[in-house]
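One protein chain omitted, others in place.
Which chain is which? They are A and B, in the order written, and residues in each are numbered from 1.
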Amino acid sequence: MAQYLLIESRDPFESNDVHYYYDLAKGLAEAGNQVTLFLAQNGVLSARPCMHSTSLSALSKSGVTVLADDFSLKERGIAKLAEGIAAAPIDVVVDHLAAGNKVLWH
Amino acid sequence: MAKKTLNIVESAYRAVMEEQDDTILWLLAAMQGAGAEHTVVLRGNAVNYAVAGQGVPGLTVGEWKQTQAPKMDRDVVDLIENRKIPVYVITEDLADRGIDHSELVPGVQLLSRTDLPSLFGDYALVSHW
Partner (left out) sequence: MSKKTLTIALMDPPYESENATTAFRILDVAARRGYNLNVFTYEGAVSMAFVRQAAHPNPVHGKDLAQENHPTTKDQIAAVLAEAEKNGGKVDWVNCGMCVDERGVNEFVPGTRRGSPGDFHAFVEASDNVLVIPTK
């Protein structure tokens, strides 16, 4: 079982492609890997309870750890997060890199 | 032996006329020449790079004429045949864009979006471009 960190910097309001990345996270998790999706920059815009946050909450229920960059959240005044999403510092990215996990950026 | 790297390329036709190359495919080819071991997956709009028969004559601006216009289909074939870089294309992304498999350059390998995660374990590194 491998560990993956998938960083999503885009948001589904502006980019249709974000759901491909959420699906990739789910696919990796279903294959038995430990997967974290780290929302950063405008990627955190779907972390608020909103039309797109249900996808993220479902992802969390399916076993993907869903985190949102605390700096990006504060920058955008997002205080309330949808179910299954937790705020986290950017250190998480460096932790995963240092641990030798595969880290991808979208 | 070099670290096997899977490169998922989705950015397409960005600065291709200016650079006369896709800069990511160019970079990977250059690294391969230095001993890297790359594989490419074309997804999203980048699947269009595998469509045969594409390309325009060079840009003309006043008296300035471009003489080395890029041809992405030629570059994909070059990756496969000369650089020995395997190139996959995501079948669902082809279908979404109305691209028939018969339109593709020879040598590209078809891969379903659902099978992409299963490739990851075969590589030391996976990068998204």
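Observations on the model:
Simple rule for what comes next: a residue touches a chain if its C-beta (ideal position, glycine included) is under 8 Å from a C-beta of that chain, and two chains touch if they have at least 3 such contacts.
Just so it is clear, the model here is predicted, and its values are computed rather than measured.
Across the entire complex, the residue among A:51, A:79 or A:98 in touch with the chain not shown is A:98.
Residue-wise, the contact with the chain that is not shown comes from B:36, picked out of B:36, B:76, B:90 or B:104.
Where subunit A meets the missing chain, the touching residues are 9-10, 40-42, 69, 71, 90-91, 93-94, 97-98, 100-101, 103, 105.
Looking at subunit B, the residues touching the absent chain are 2-3, 5, 11, 14-15, 23-24, 27, 30-31, 34-36, 125, 127-129.
Quick note on the criterion: only the chains that are shown with their structure count from here on.
Within the complex formed with subunit A, the subunit B residues making contact are 8, 10, 43-44, 113-114, 116-118, 120-121, 125-128.
Residues of subunit A touching subunit B in their complex: 2, 4, 17, 20, 23-24, 27-28, 30-31, 33, 102, 104-106.
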